[in-house]
Every structure is written in structure tokens, then in C-alpha cells.
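The complex appears here without one of its protein chains, the remainder shown in place.
For clarity, chains are labelled A and B in written order, and residue numbers in each chain start from 1.
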Amino acid sequence: MRKMKNMNKTTKENLITYGMVIVAYLMVEILLKAGMISSLLQGLLVPLCVYVVLAVSLNLVVGISGELSLGHAGFMCVGAFAGAFFSNCVKDLITVGSVRILLALLVGAVAAAVFGLLIGIPVLRLRGDYLAIVTLAFGEIIKNVMNVFFIGIDGSGIHISMKDKMSLGMAADGKVIINGPQGITGTPKDSSFTIGVLLILVTLFIVLNLIHSRDGRAIRAIRDNRIAAESVGINITKYKLMAFSVSASLAGAAGVLYSHNLASLQASKFGFNTSILVLVFVVLGGIGNIRGSIIAAVVLTLLPELLRALNDYRMLIYAIVLIAMMLFTSSPAGKAFRERFSLKRLLGRTKEGKEEQ
Amino acid sequence: MKKLLSLSLAAVLAVSATACGNSGSNNADAGDSDASAAGTEAGTEAESTESTGTESEGTESASADGGAFKIGAIGPMTGAASAYGTAVMNAAQIAVDEINAAGGVNGYQIEFNPQDDEHDQEKSVNAYNTLKDWGMQLLLGTVTSAPCIAVEAEASADNMFLLTPSGSAVDCISGENAFRVCFADPDQGTASAQYIGENGLAEKVAVIYDSSDVYSSGIYETFVTEAANQPFEIVASEAFTADSKTDFSVQLQKAKDSGADLVFLPFYYNEAALVFTQAAGMNFAPKWFGVDGMDGILSGVEGFDASLAEGVMLLTPFSADAEDELTKNFVAKYGELHNGEIPNQFAADAYDGIYIIKAALEQAGCTPDMSASDICDALKTAMTEITVDGLTGSGMTWSADGEPSKSPKAVVIEGGVYVGM
Partner (left out) sequence: MSFLSYLINGISLGSVYAIIALGYTMVYGIAKMLNFAHGDVIMVGGYAALTMMLNLNMNPFVAILVAIVVCTVLGICIETIAYRPLLGAASPLAVLITAIGVSYFLQNVVLLIFGSNPKSFQSAVTFGDLQLAGGGLVISDEAIVTIVSCVVIMVGLTLFISKTKAGQAMQAVSEDKGAARLMGINVNGTIALTFAIGSGLAAVAGILLLSSYPSLTPYTGSMPGIKAFVAAVFGGIGSIPGAFIGGILLGVIEILGRAYISSQLADAIVFAVLIIVLLVKPTGLLGKAVQEKV
């Protein structure tokens, strides 16, 4: 464990990660002020933050705790619905967008953390691919159940149904907030790039501190050798659960950010495919490498949009690039290739490039 | 090692971000300065109007005299819903080419730019922003309901004119800037229930619907609500979801056991083809009643035995074998350009959509040098003044809330063709 040898190096590494986010933020803000950023990129800023937070939080489970989770989108779903439900309820009470979304973020994060705990307790008894499939199963269950939730509010209180809108039995003045498959519409657009970046920084703060704390070392010890960790008295369930629920709650917060960026929110978005997408960010960025997750999330979210000029071939090229990137970064042959060719020089250049900015 | 990699990736990212920003700003500039620069631009390119070719994307074609209207379109061209988006884009392109060949709108050509949204809200908003960077002045889309709601919120904030060919959920056109070509979901549900009730088609009705789909569950809700006022009884309502839409045996068995003499199917022809096949396998032959998504059952599924759909009733605004000149011409052209495919109701809505935009632009006397917002303001009034005869209805008019006035036409499939009821 290179990072643990030298605390100074760890601090430096962390500072680089924070610095990267802040520099990127300032750069974008300056370009925004100068009117140099296209509408496409402006629209992508919040989703980028969402995916960065998701990738970093999943990396906590996959990279640091060493468990393959395929149900991350489920927690995002819980957070998104909890947060959007909250905002829709208090839309008329709290009129300041930034206050409302901060509260919604809290609500979403807490709701997702509760789900993380509830699901984590049984799931973490399993290992390897069996754990992966159970997280996938929970993710799908959350999506399916959310799809049949009908919640409405009228004068006499909250009505909940799991069948259809008609069985809510609402009074005429009632308002249906969660409308089954049609989800939640009309959530106020409270998300902004600044809030997104703040959320990234908070996420990084939580995750990086956790990793480098005593608890984090215990979590990594379990990942590297479960039996050895157990024999020195580390409480395996406690630490695994800690990583799992922190990760879930951060995914919930990302969900809140997502739901306050779009006018319509449907549970169908949070299926297996979204979970896999986030996993791709984590693996491509380097398992256990937080900064890598951030970069991979940004690059892979931008990529399909930048490929729009290719029209029909867009997703095909995306798939090819994905395979090629994976082969290049992870295969032994790719590694050898990178070591042989111009890595040193490339490093020199990028460092200069960084300083120029 | 990892550090190296992340740094190099960071550099790539920085470059791509700025590159993206630059190219974007170029586009935006082009859009803003349309008024002054468009003339010269068009002059230098001086393309003739040969854009009726199969593969013409429309984006390159510039008009001969001073600019062109930039119409963007958004719909799923990849992903599970791509059949619908592709039909819309193909048909809209045909309409654009026809209009351009006939001299354009108010003497100006149309540039058409279709963008993919994969039937996803987030991608749809990305597509919308891409089109804004391109300089879009009018939006045809989006094709599917859920993304349409998200895009409509953005378009409403920008005051961008939006005409959705097939986004049928109520919220798709909540803003003043938004109009639609198709029927709204509640209209279809109510009209279907009324039609079944008034014509005494059945006493016991079963409903099978897609509970994970906005369109299908929207129609289901209003159908059930209206059914309470009608002289028939709903004896079974069974759902399926997007994740399990291959096996309908349980839903059909329940409908059969409940003694239903009519089954209402508010969903698309893809799934309906499977329903009919499986019902035939279990000797279940009630009356079938579908909505506009059912259109395409006769020709949309290649290799489907159309005799299974015999006797199916549906409410549809469009019929590909109608005898009028407009439909015949459109169906022939579509088939010619796309391997003999027969266009469905999505395609017809989109084709009409382009002509509706044309009529409204002409009514308001818009020119391409107007900003998107000015065009939108002009069209808000113009849309309520025009009357359009199209593939999906004659004498269509619009109210200020964006809904078209046209009544669903009930047809029954007899001998492999639609017959009016």
C-alpha cells in the first residue's frame, strides 16, 4: 500500500484531487462568464457532477471495500424520489431554491443511507459474484416497486397506493405527487453547477477521509485478506456495512441532484444499465483510484455527446472506444505498450500543461 | 503509474472541454449572427435544391436566397424505442425535402437536423442543447412522452417553439410554446371507453397495459375512469412491464378466465404482435380493441402473420392504405426510400408536423432572420389560426393550450386492411 507509507504523499495526492475539481470549476465559471461555453456543455455540467459523485461513491464499495455492486442505481433512485418528493411537498413553503435543494439533498442522502443499511445487512454475508447478483436484484426491486408507487396529498393527508391512481381515493383538491410509472413531474429546477461541485467536494472529503482514517485501513485490510483482518479483531460486518451505507447515501445525494435538474423523473431510468454505466466509470478510471473515477466519469459522459456529429454511427463508435480504452488501460499488452512508448515524455508534457492552466 | 494515467487523461479532458466550448461558441455565434451572416453564407455555398436524395441529411442544404429555417428534431434512433424515432425522422425528412423542392416556406428553405435521445430524459435535454448550439429555431419533438416532458421544460424556459409529433402525455405540452400533432392520452382512453360503450361492443372488458410506460398507463387510467360511466364492466386489468414483455400468457389466461368478451390493449404494435400470437396459441379469441400505438400491426413487424390481427379494432388517425392522394403519395415515397417499409402513425404524425410548422410559419409571415423566441411568439398566435389537412386528419385546428382538434377514427382490420367502422 504505497499511499500509506508516507502521509505527506497522501495529503499531496488528496490536495491534487481537490485542486483538480476546483480548477475545473473555476475554469468553467470563467468560460461561462465569457460566454464561451456551448449550450450542450452548459446542460451537461450538472449531469457530469451527478456521475462524478456516483462514480466516486461506487468506488468506495468496489475499489476500497472490494465488493462488486451492480445495484448502485437503486440507491440513486431512492435518493432521487425522496428528494424530489420532499421538494414538491415544500415547493410553496420554501421558495429559495438553494435552501430547498440543500434540505432535499439531506433527505435523499438519509433515505438512501437507510436503504443501504437495510440491504447491506443481509447482502454483505455473501461473497463475490453472488453478492454482485444480489445487489443487482435489490436494484431491480427498488426500480420495480418505485414504478407502482402512487402517492398523493390532499386536505386529509397523504394517500398511498400500490395499484393505480384511481385507488388513491383522493379528494378533488388533491395533488398526485408520485404517479407510478409517470413518476414525478414538475420538480423545481434547483440544481446548479455550483451545488453540483460542492456536492463533489463534500463527497471527496467524506470518501478520502474515510479511506485514510483508521476505519478506512480496516476496510482495506478486510478487502486484502479477510481472514487475517478477522484474526486481528476487526469487526468485518461493521466496516463493510459502513462503506456500503456511506456509498449508498452519497449515491442518494447524486440522485437528488439528478432529479432537480430535469422536469420529469421516472423509475425506469434507474435500472441495471445505469448501474453498469457507473461501474464502467469506476473500472476504467482504475479500481480504488478516486481521481481516476472522476476523470473517467467526465470523459465517458462527454464522449457520446461529442460524437453526435457521427449521427447513426455514434453509439457504435462509443462501443468501440470503450473496448479499446479498456484494452489499452487494463490488458498486460496495453500496459507494456504504454511503458515502452513516450510515457515519460507524456508525463513531462502534461505536467507543463497543468501548470500553464 | 496511475498518476501518469490520470494526469494524461486530465489533459485530454481539458483539451476536449475547451475544444467543445470553442466549437460550441462558434455554433452559437453562427446562430446569433444568422441575421447578417446567413445571406453571405448561403450565397457562397449557392447550393441548388437537389436535396430530395435518399441520404440527404438536410443540414448541408442552404437556400439560394438569404438563409433557411432551422428545424431540429429529437427522438430515439438507438435503443429499445428506436423503431418509433426512426420512423419520425425518416418521414420528417421526406416532408422537408418535398417543401424545399417546391420552393420552401415563404421562399426560404428548411434545414433539418435530427438528433438521437435514446428514449432517455437526460440524453434528450443534451440533444436539445446540441440543437440550440446548431442554431435551431423550431423543434419537432420529442417523439416519446417521458423525454418530451423534460425537453418541454427547457424549451418553455427558452421560449422555443415545440411541436411534438407523438408525445401524448398531458404534461408534454404544458407550456404555451408547445403544441402536438397526435391525440393526448386522456382523449384516447376516454374516447375508447365511450366508443366501446356507445356501440355496445362488449359487456365484460379486460385491459392489458404496460405499467412501466407513461403512454400506456396514462391511457389505462383514463379508460378506467371513463368506464365507470359506461354500460360495460372491467373484469380484469393486468399489467406487464418493459422488463417482461415477451410472455403474456398469464395476462391472457386471466382475461380468458374472467370471461371478457373484449380485451383493450393500450400499447404499441410490437408487443401486440406477441399478444395476438400467444392468444391464438391458447385458443382465446375475444374482440381486440387498440389505440393509435396499435397502428403498424399489419406491416410494422416483418414476418408477422397478419391474419392473427383479423378483426382487431383500433382508434387511429392514420391508415396507410387510405385512398386519398396525399396518403398514397407519402406511402409510396416512404417505401421507395426505406426498403419498401410501410409508414406507421408515428411517421404520419411527423410528416404532418413539418407541414403544420410550414403552415404556421406562413400564417405568421416569419422569416429565418427572426430569433427563435420571436418565431415562437408569432407562432403561438398563428397556430390557433391555421387549419391543416394532413395524413392524420383533415381540417385540424389547434387551441392555445396546444391540443389538436381531431377526432379519433375507429377502424377494424378486415382481410388485412383497415375498414372504417
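By our rule, a residue touches a chain if its C-beta (ideal position, glycine included) is under 8 Å from a C-beta of that chain, and two chains touch if they have at least 3 such contacts.
Quantities reported herein were computed from a predicted structural model and do not represent experimental measurements.
Put simply, the hidden chain is in touch with A, B once you look at the whole complex. Of the listed residues B:198, B:257 or B:362, the one in contact with the hidden chain in the full complex is B:257.
Checked against the full complex, the one of B:110, B:196 or B:273 touching the unshown chain is B:273.
When the missing chain is restored to the complex, the residue among A:20, A:40, A:55 or A:68 that touches it is A:68.
Looking at chain A, the residues touching the absent chain are 62, 66, 68, 122, 125-130, 133-134, 136-138, 140-141, 144-145, 147-148, 163, 272, 276, 279-280, 283-284, 287, 312-313, 315-316, 318-320, 322-323, 326-327, 330-334. The chain not shown here touches chain B at positions 77-80, 82-83, 85-86, 211, 238-241, 243-244, 246-247, 249-251, 253-254, 257, 270-271, 273-274, 277, 281-283, 300-305, 339, 341.
Methods note: only the chains that are shown with their structure count from here on.
Rounded to whole angstrom, the centroid-to-centroid distance between chain A and chain B, based on C-alpha atoms, equals 33 Å. By the touch rule above, chain A contacts chain B in their complex via residues 20, 27-28, 31, 35-44, 47, 140, 144, 147-148, 164-166, 180-183, 185-186, 189, 258, 262-269, 271, 285-286, 289, 291-292, 295-296, 298-299, 302, 304-306, 308, 311-312, 314-315, 329, 338, 343, 346-347, 349-351, 353-354, 357. The touching residues of chain B, counted against chain A in their complex, run 2, 4-14, 16-18, 20-25, 27-28, 57, 77-78, 115-116, 118, 120-123, 125-130, 132-133, 146-147, 149-150, 152-154, 169, 171, 211-214, 217-218, 220-221, 224-225, 241-243.
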